[in-house]
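One structure coming up, written as structure tokens, with questions to follow.
Only one protein chain is missing from this complex, and each of the others stays in its spot.
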Amino acid sequence: MSLQARKGSAMLDVRGLNKVYADRHRTVEAVGDLTFALRQGELACLVGPSGCGKTTLLRCVAGLLAPTAGSVFLDGRPVTGPPPGMAVVFQEYGRSLFPWMTVRDNVELPLKHKKIAKGRRRELVDRALAAVGLPDAHAAYPWQLSGGMQQRVAIARAVAYEPQVLLMDEPFAAVDAQTRADLEDLIRRLWRELDMTILFVTHDIDEAVYLGERVLILSASPTRVQDDVAIGLPDDRDQLTTRALPEFTRLRTHVYERIQAARLAKTARG
Amino acid sequence: MSLQARKGSAMLDVRGLNKVYADRHRTVEAVGDLTFALRQGELACLVGPSGCGKTTLLRCVAGLLAPTAGSVFLDGRPVTGPPPGMAVVFQEYGRSLFPWMTVRDNVELPLKHKKIAKGRRRELVDRALAAVGLPDAHAAYPWQLSGGMQQRVAIARAVAYEPQVLLMDEPFAAVDAQTRADLEDLIRRLWRELDMTILFVTHDIDEAVYLGERVLILSASPTRVQDDVAIGLPDDRDQLTTRALPEFTRLRTHVYERIQAARLAKTARG
Amino acid sequence: MTKAKSAPVPHRAQGPGAVRGPLLGAAGLACLLLVLEAVPRLGLVDDAYLAPTSRIAVALAGEAGDGEFWTAVGDTLTAWIVGLAIAVAAGIVVGVVLATVPYLREATSSTVEFLRPIPSVALIPLAMLLYGTGLRSTLLLVVYASFWQILMQVMYGVQDVDPVAEETARGYGLGRWARIRHVVWPSALPYVMTGVRLAAAVALVLTITAELIIGSPGLGTRIAVAQNSGAVPDMYALVLVTGLLGVTINVGARMLERRALRWHQSVRGEVAL
Amino acid sequence: MSAAKTAGPGGKGGAVKSLAVRALLAFGLPGVLLAAWWLFSAGSTDIYFPPLSEIFAAFGREWTGERLTHDVLPSVSRLLAGYGLAAIIGVAAGLAIGSSPTIRSFTEPALELLRAVPPPVLVPVIMLFAGIGDGMKVFVIVSGCVWPVLLNTVEGVRAVDSVQRETARSYGITGPALLRSLVLPAASPQIFAGLRQALSIGIILMVISEMFAASSGLGFTIVQFQRSFAIPEMWSGTLVLGLLGVALSLLFRLGESRALAWYHGHRRTRRAQ
Partner (left out) sequence: DDGGDGDDKVKVGVIPIVDVAPIYLGKDKGFFSSRGIDLTLDSAQGGAAIVPGVVSGQFQFGFSNVTSLLIAQTKNVPVKAVANGVASTGEAGADFGAVVVKKGSPITSAKDLAGKKVSVNTLKNIGDTSVRESVRKDGGDPSKVEFVEIAFPQMPAALDAGQVDAAWMVEPSLSQAKAAGAVEIASNFVDVAPNLTVALYFTSEKTIADDPDLVRRFTEAMKESLAYADANPAEVRRILTTYTKIDAATLDTMRMPRWPAEPDRPSLQALSALGQSDGLFATAPDLDALLP
């Protein structure tokens, strides 16, 4: 089995994943039956309607939640807990920052536990905070920051960690258009420099196409992978030229149509 | 003073607003000097870089925060506390829902205190939840919902309240593109039906142009109103045709340029 | 197969706690009793001073056959329940008022801090002068001691309100009372529950102590008699009964908590994941 | 001018509040209460309710000079030792119990049983093991102080936000590091509630512990006054306890406001600015 798992050097392998939230009063099938795989060093974007189970999927992949059925393999090993070298940017960015720590300490904390030397840590933190546009917020507490700033701190924390696998759940939802563009470029740059495997949830179709090498389109629940669109854009992307490419427009229209198709399929089914 | 405030039937009048957050360690001028006014029944969108003070402004307008200087008038009266007939959708949608109440109770609570009869209340709640696409979530608790669903509950709560003044702080940040479009149309429909005055914070330039009659562009801090663009689109808007109008494209380019200008001005100043 | 194997460990899918909890608890109690049996048996202390569980059990059986024992249990329970109810009600009302009116809180804080550490034993002459050995004497001491526990927990609980939730309520024009009812109270509830559990035990302890010292009828008086007579197993049997009352109270409090705090992280975290 | 008018919720009262207002708030109510006491007790002939003037006279006589070093100091040192131990034990055990539902189920009933044992019965048992010296008295203080700390820590740990927990887990922060950087700070508001409770309970138990096998100490002295019908002196001792409570709580609040600066800041910013 583990041999099979390693075939095609799949870094992340999700097989028949199903998750049902059940308590005495309510049973929700958050994820129906998901199967897909990411190669090492791939950047895939995940789009899907609100409530379709993207966050749930991410938490299963991160080893934070036990699937009801199916399994997740990371680098050939089944995920039974948070694997090392992984970073997650949570959708609830506000709640994922520790209010008792300053921004600097929040970003530095995972680095400390990665046993990175002090000087290097300092450098990483400074660079990450500068990269997300918060070079002067070190000493502030998260609750002294605006929503978008908090979200950027959460991103800085993940980025400074230099993970091998990066899971991001709508990480740019709270920032303005320009900052968003800058952050997109930051992620692409880091991805290329550090050879990370990235799974990126977004609601923005343009963003998905601009960022990803693949766009996974999920259907509404019971969630399935409705479509898997390869993004054949050049590796070197830039906000102005790439978005102006006819291929970009074609892809975004294509993704848009596939999403619509997913909705219609659901409506027809429902 | 109050005579002057009523001139031009300004529903919302913000004058020389300034807000400084200060504690022992840190002093931040969140809002520099803001002056603008909204007519009764106007729908204005507010855009500005992350951390420029939009949320702060909204909280001052809502009477939840005392400005450091300047003042806010609502319908000619100075705002000293939350005025009646106002609803706010907070950026931190997750924390603004009460976890100890079901979705239905969350939406219903403000109605109860508006002394609306039970039957009518039921109807309003049902309608609002259906309108945001959550017709079956009544019995769930907020923490059992996805981020986007939580945000929609918060919107449903504001919508069911049928306020005269509606303040929304990035209310669609966590929902997918299609749901977002639906919610945009919902807000415009309600705005026209109920003759509300709406101040709407967004990071999405397209959204600002599509929704608003005016787009207020804020500069980075120290925050000022950098620009105030009137949106001369027809009143009857629809996602496909309106967005395809040349005027729409012109406006969005214009707004985009003004925002860029604001950034550059700031960079030049800084 | 791998599917089964790969079922991640971090969270059990379904809480087996419903069945396992009480079993574990009983095991814990059994361990405690076992230690109590072993310590005198191993000669760590003379069994004349600390009776082993088996002898306590015999004495307990003897007590249980005595009608007066049950009357005493009834008396103790009455004093305890009434005292606790008064303390909880008063503590909650006063606590919420003090915590939500900042000036009032500041004006009373030094007085509260002054009164809190005054031991109930110092009030015994006062209680005797006012009410003699009656129920009210016991109640005075019980209420005085347990009131502060609730009060403090309520005051800390009220400040735990999430500011965004509070602002939401204010934004929708909810008045002070409505905010207390719908926002402040549920937020403070986890603290209050802890307070009630603390106060319940303190009230029980004080009921017994008051009976023991003042002589109001109840379990405490029986303990005093057993103590003065050197009837060691009997005394421990009565103490064990007190302890078991405490355990019962806690079971009740936990059940209440599972209902009232279903929404709270502490409860949902353990049930739902 | 309108700016001042719109000073909004909470207004600028906090900033402008002068020292005089603070002093009035701190001393107003105690002053009024003392004045009332003075008036009502002025001509009292009831030996149990002596005039306040006599109590003050006794206070001046008894609680200056030698008694301070001979009785108050040892008592307070025992109190601090017991309190400190209780804080450490309570937090440590609370972390363990709160982190694991299994441990909690196992230990809770046994602990509830122990919690319900009244000190007058518990102390003799403690004496069997801890003797009659300072160790016993410290132990008695611990046995009472530990509960509010323990219960609040357990509940605080259980209530740690799930997203924060997942954040730490996903970054591989586990074990002691998890406790230090997440669990402890997240639970600290509730832990402080417990510590605050424990403070006054500690003073009470300091008195109670000195009712057994003591020959000096604050509590012993008060009990001795009571027994020898030195009623004004007894009340003056109660005053000392109250003042001790006020002093310790001031110190405590100082510590708390430093340790929980983030928490109070977080809650405050969103309120009256």
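We call the chains A, B, C and D, going by the order they appear; numbering starts again at 1 in every chain.
As a convention for this text, contacts are C-beta pairs under 8 Å (C-beta built on N, C-alpha and C of every residue); 3 or more make two chains touch, one makes a residue touch a chain.
These figures come from a predicted structure and were not determined experimentally.
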Q) Looking at the whole complex, which visible chains does the left-out chain touch? A) C, D
Q: Looking beyond the chains shown, say which of C:102, C:125 or C:163 touches the absent one.
A: C:125
Q | Contact partner of the left-out chain, one of D:132, D:177, D:243 or D:261 | A | D:132
**Q.** Contact with the hidden chain (one of C:22, C:230 or C:252)
**A.** C:230
Q: Can you list, in ascending order, the chain D residues touching the missing chain?
A: 47-48, 124, 127-128, 131-132, 212-215, 220, 223-224, 226-231
**Q.** Positions on chain C where the hidden chain makes contact
**A.** 45-46, 48-49, 124-125, 128-133, 212-215, 221, 224-231, 234
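The working rule: only the chains that are shown with their structure count from here on.
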Q) How big is the gap, in whole Å, between where the Cα atoms of chain A centre and where those of chain C centre? A) 47
Q: Could you tell me the distance, in whole angstrom, between the mean C-alpha positions of chain C and chain D?
A: 18
Q.
Suppose each chain is reduced to the average of its Cα coordinates; what separation in Å results between chain A and chain B?
A. 28
Q) Listing for chain B: what residues touch at least two other chains? A) 21, 64, 81, 92, 95
Q) Do you know which chain C residues sit against two or more other chains? A) 10, 164, 167, 170, 264, 273
Q: State the interface residues of chain B toward chain C in the complex, per the touch definition above.
A: 59, 62, 64, 81-88, 90, 92, 95-101, 109-110, 113-114, 141, 143, 161
**Q.** Sites on chain D touched by chain A in the complex
**A.** 161, 163-164, 166-167, 169-173, 177, 181-182, 185-186, 188, 262-263, 265-266, 269
Q | Parts of chain A lying in touch with chain B, wherever the complex brings them together | A | 21, 25-26, 28, 47-51, 53-56, 91-92, 94-95, 133, 139-140, 144-149, 152, 170, 173-180, 203-205, 256, 259-260, 263
